[in-house]
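In this view, the complex is presented without one of its protein chains, the others remaining in place.
Coming up: chain A.
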Amino acid sequence: MLKTFKPGGIHPAENKLSAKEAIKVPGIPKTVFIPVAQHIGAPSVPVVKRGDSVKVGQLIAKSGGFVSANIHSSVSGKVKKIDTIPDSSGYRKQGIIIDVEGDEWEESIDTSENLVGQFNLTSEEIINAITQAGVVGLGGATFPTHVKLMPPKGMKAEILIVNGVECEPYLTSDHRLMLEKADEILVGTRLLMKAMKVDKAYIGIENNKPDAIQLLKQKIQGGNHIEIVTLKVRYPQGGEKQLIKAVTGKEVPSGGLPIAVGAVVSNVGTAFAVYEAVQKKKPLVERVVTVTGKSVGKPSNFKVRIGTPVSVLINAAGGMPEDTGKIISGGPMMGKAITNLDVPVTKGTSGILLMKGSESKRKKTISCIRCSRCVSVCPMGLEPYLLQTVSEKQMWGPAEEGNIMDCIECGSCSYTCPSNRPLLDYIRLGKGKVGQIMRTRKS
């Protein structure tokens, strides 16, 4: 029997339209917009000023604290200005705007395609290289990777889980990366294992990607440190806590971090970025983005420079279909609708999804019929209907008691609700308020 997590979970239509499309390079845009807050934690601090010439891979904003990450220029050219730019949050945020001139890389970066498999580095050297390169979790949460590799005192990582699940419908960027850069991902995995001083790693992949499973199994044959775990297709298996549960059977305690059960989870994209950062000295300046949708002319996977406007990618994928009703940065379940085509691709953008107007409409909300479907699909074992009601009535005490902070915002409850109730909308609001109250109480 294939492994999966319990409780909860759903299986939405997969729609992996671009799974057969090889990763392409859409060309370098004329201007890039690089926000200084692309990760969880403190925003980075710009170290360039207007008019400066920059090369690809040059540091343009340095980490603003321990939980923060360096940001490097993804293009060569001149800094046009440092100003506010619209980003996927729906608000204007500070960012660095660079006019592109040519494509000149920093000399220290190895831009060749050769595989560098051998390494003889200490754990500290690897973590240092990752920190310098500004690698963050590329699965979407964008948590700085070097922070994950340095567990708090008294805690010890025992296993590494590499996340190749890609449970979001439509998205195929991780899938393609596993097929095309399997060797590099395995080197990256070994680097991460060395950095964390663990000797066991699992790569979790859902069984809707048999080609990737087969390829990786073939590549690791003989080695017993890395194991490929085939998982049953189930959303949200790509969630950190769900993946740990599926692979190891252990449950992360409420409010705790994965390290509490001795696990660290990294995305396959992150493993690839770690390989590039350590072996090729290449900072995180590009990532794979899926551009897809039912009416998109050419659903594609692109290797995109960070800061490229979404409009460039849409044009590269065959232009904007006329019936587009919603543009989502990320997947259909957890992604965020964007309202502006100038929004840049950031480190956390895994896909751009163009939904038809008819697909994206919300249905009319009616009363809760107490069917408890939301309870049975919640992967965190919460009671979404209750959390929604208390959030709507602004009863933050009961919301906290109902463990609202454990919600991972996967949207399974809203997806499954037969009354089309906006469960997650209210729970997210409640989570924000309760988080605020808890922080005030602490200080």
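We take it that contacts are C-beta pairs under 8 Å (C-beta built on N, C-alpha and C of every residue); 3 or more make two chains touch, one makes a residue touch a chain; residues count from 1.
Simple rule for what comes next: contacts and distances are computed from a predicted model.
Of the names listed as "signal-recognition-particle GTPase", "Heme exporter protein B", "Unannotated protein" or "Electron transport complex protein RnfB", the one that matches the UniProt record for the absent chain is "Electron transport complex protein RnfB". Annotation: of A:E125, A:D406 or A:D425, A:D425 touches the absent chain (contact as defined above). Across A:A42, A:V67, A:L215 or A:A337, the residue that sits in touch with the chain not pictured is A:A337. Panel shows chain A; residues 83-84, 86, 89-92, 336-337, 339-340, 360-362, 422, 425-426, 428-429, 432 of it touch the chain omitted from the view.
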